[in-house]
Each structure stands twice: as structure tokens, then as C-alpha cells.
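Working notes, structure below.
Missing here: one protein chain of the complex. Every other protein chain is in place.
Now for chain A:
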Amino acid sequence: MRLFTHNMLSSNIKGVANGFPLRIEVDQVVEKQVDFHPDFLRNMFPKLEWKALVDAARTMGYTELPEEADSSMLESEEFLRKLHHALLELHLEEGALVCPETGRKFPVNKGIPNMLLHEDEV
């Protein structure tokens, strides 16, 4: 699971008000290089919850993202490269995503989050 996906995921348990961001518990992080597409980053930037991304990246061991970001930074290739790495190249391979409100854990195995809810959570 990449951090872009993490930024788009929330806990959907019945009664949970926001359910975002899911806290990440790391057992294993994998890095996979992918081609750099600045247009994708520029397009997605306005949709990102920045603080959630910074915290998630930090949990995954990547600390190069600035605490705050605004769209003027999209002019900088250096910034875009860091954003690219954080969003698309870091994978949570093994671990869990934790609902911020209930503490319910959603396991992540082989890079695939299991967000299925139990009957009493729907």
C-alpha cells in the first residue's frame, strides 16, 4: 500500500465520524522505484491531506517532507521528487492501519489492506 492510497483511505465503521487518517503500524516497508510523473503530482496535490501524508511518511521512516506545503512548491523539482517518493515509492508491505477513533486494526498483508468490516461494524 502506497501513501497516496493511505491518504485516500478512511475507516468506515458504523458510528465513526471522520475515520481519517488511519494510523500506520509498520512491520515491513518496501521501496519500489517508479517513473516520475510531475503532472500526476501537481494534479493530486490539492486533494492531499498534507499533515496526514507527512506523519505517514515519517512513520514509514521518510522524514524529508516539509511540515507545511503550498502549491507554489510544485515549481520545485526537488520538492516534487520528494513528494513522488513519499506518495508512490514507499509501500507498507506488512503491518496494520488503525482507526483513529475506535482503535480497530485493519491488517495489511503482502501490501494489501483488508478493510472488510465485521457485521456489527456495518
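One rule holds in what follows: a residue touches a chain if its C-beta (ideal position, glycine included) is under 8 Å from a C-beta of that chain, and two chains touch if they have at least 3 such contacts; residues count from 1.
Throughout what follows, contacts and distances are computed from a predicted model.
Only one of "Pc21g05260 protein", "HemK methyltransferase family member 2", "Origin of replication complex subunit 4" or "Actin-related protein 2/3 complex subunit" fits the UniProt record of the hidden chain, and that name is "HemK methyltransferase family member 2". Take chain A: the residues that touch the chain left off the picture are 1-2, 4-5, 7-12, 19-20, 34-35, 37, 39-40, 43-44, 47, 49, 110-117.
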